[in-house]
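Before I ask anything, let me first share the structure, which is written out below as structure tokens.
Removed from the display is one protein chain of the complex; every other protein chain stays in position.
So, subunit A:
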Amino acid sequence: MQYLIKNGLVVDPVNETMSELDILVKDGVIAEMAQNIQAEEAIIIDAKDCYVCPGLLDMHVHLREPGYEYKEDIESGTRAAAMGGFTAVACMPNTNPVADTAAVINHIIERSARLGAVRVYPIGALTKGSLGKELTEMADLKAAGAVALSDDGQPVMDAGMMYRVMQYAGMLGLTVVSHCEDLSLAAGGSMNEGAVATMLGLKGIPNVAEEVMVARDILLAESTGCALHLAHISTAGSVRLVRQAKARGVRVTAEATPHHFSLTEEAVLGYNTNAKVNPPLRRQEDVAAVQEGLRDGTIDVIATDHAPHAYHEKDVEFPYAPNGLIGLETAVGLVFSQLVQPGILTVPKAIAKLCSNPRKILNLPGGQLIPGGVADITIIDPELSEVVDPAKLQSKSKNTPFVRWKLTGLPTLTMVAGQPVMQARRLLK
């Protein structure tokens, strides 16, 4: 099967350039990139006024399988990813059982190959059961296909343990993805600490609960030389710490989520459990700092922390609701609406954070459209608008705080290995 993507603006996030080129896709790879390609046998995909990007990768997703398939599974989660313009996702290990053995990693890879609409890269656990007590068999996890290691959802509270984790993971060349939260400071909190929490009578989680661990992990990475990736940083202080660490050459990268650059703690008003997330939505000055961190390159990656929860789990009194919101299907729209259109990020920079940077961190191929390369392609129409409607979401769970938001700038094609899986806002698989 051949596809000819015509008239698009091809984005190269590595060199931060854009060029008007046609792309001919043949047998799953990019056969040719040039102006005015003619190919009579090819199916034409018109990308006029659209950005043609290397396939996007969300490096922080919870697919919930195995163990919590009622919230999401590999099939529904990857369909949501395809709808959101992602050709690949990296999934976190806090499943049941935890992905702390090769057997679970193998299971995820096999199920994904069979049922996944997009590529799935499992992340293995740092410690057994993600309990922060014993190292996992990291070499085994890597051999099975784990692309990084994380106890996401749980911080490794013991600094000595985290030190050994980084020594060992660093030896194997695996990136440690850290969930930065000091539980003694966050204890019992269900939203950001501050005036809104005080008014609502909810226990707050202070910024410093995150920043203490960001500082600790940066120091441990500096000491061990391990590559450290900080998941979902949310505070101005964290951004400052990462900026300082990068300036002195620490091997640290960081990600921010669309909800942390789009929403403040005020989204919780009315006890909106769909805005209950960890780390919590912060104040305006933190949102501004995260946006500035994205702009100046301190924050390398935009990842969704897609965390599906069933309706009945969120439909409870606020303190009892689980943390998390879904993000795969709203991410690109939020990036374009909140960052690209206001001029915070250029299109190539935004695409780098959704595509080439996460691949670099996870040591994965791709991230650039080149002749001979695998045809994982995302097309984004910057003018296309949609109002977020839970009924139309592919994810099994509907826990989004962006209901009724009008997002402009949406993916119109998700192509994996030369095959469209989403086209014109409709799933094909």
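Things worth noting here:
Heads up, the rule we're going with is that contacts are C-beta pairs under 8 Å (C-beta built on N, C-alpha and C of every residue); 3 or more make two chains touch, one makes a residue touch a chain; residues count from 1.
Keep in mind that, in the parts below, contacts and distances are computed from a predicted model.
In the listed set "Nitrogenase molybdenum-iron protein beta chain", "Aspartate carbamoyltransferase", "Quinol oxidase subunit 2" or "ExbD/TolR family protein", the entry agreeing with the UniProt name of the missing subunit chain is "Aspartate carbamoyltransferase". Within the whole complex, the absent chain has one touching residue among A:P66, A:P319, A:G373 or A:P390, and that is A:P319. Touch with the chain omitted from the figure is made, among A:G204, A:G237, A:P348 or A:P411, by A:G204.
From the options A:G173, A:G225 or A:G270, the residue with contact to the unseen chain in the full assembly is A:G270.
Although one chain is not displayed, its contacts with subunit A can still be listed: residues 193-195, 197-204, 206, 270-271, 315-320.
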